[in-house]
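Remarks on the structure that follows.
One protein chain is absent from this view; the other protein chains keep their places.
And then subunit A:
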């Protein structure tokens, strides 16, 4: 049984009427403008179209959308990637998550994240990570309910000077012991030890 089904009944009933679908490359014209609009609403500085395409072109199947069945309007979206991290793990990354303000508090974000986690788990991800602002309690609660733990505090991580938590969810035993294949275990003290996920975390869910 998938984890989504285990989730609270409340959201199943209240969000049941929404349609949850996976993004596909040929839907760019239909959905990308709405995705951009929804996500950039809460950003001081918008991402260029290339950021969206970077994710959607390579990992469109890890993007899930909640649509209004009548109007087809985009209500919520989650955008992810999944690739081998330099630490040696096959790492999923939740880059963006947003739900329209009027629809928040109904478990839509949780459902979208669950779909993304299920999809990444099915593709043998070792772990899933993301960053979120330390003040974004709704976002932290959401992920922590699902099993994420805070692994690092990142001082002044965002452009606006705010600090972030990195949240991590292990999906497989032995993940902590994985090492890079190439032997270049450069554990440098880089700006983003977590990888190249510069200043992400559009967590507009509450």
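Operating definition for what follows: a residue touches a chain if its C-beta (ideal position, glycine included) is under 8 Å from a C-beta of that chain, and two chains touch if they have at least 3 such contacts; residues count from 1.
Everything below uses one rule, namely that contacts and distances are computed from a predicted model.
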Since a chain is absent, check the UniProt entry for it and pick the matching name: "Mediator of RNA polymerase II transcription subunit 20", "Mak10-domain-containing protein", "Cytochrome c oxidase subunit 5A, mitochondrial" or "Cyclin-dependent kinase E-1".
"Mak10-domain-containing protein"
Footprint left on subunit A by the chain that the document does not show
3, 6-7, 25-29, 32, 44-51, 53-54, 56-58, 81, 114, 117, 121, 134, 144-157, 159, 161, 163, 165, 168-177, 187, 189, 191, 193, 196-199
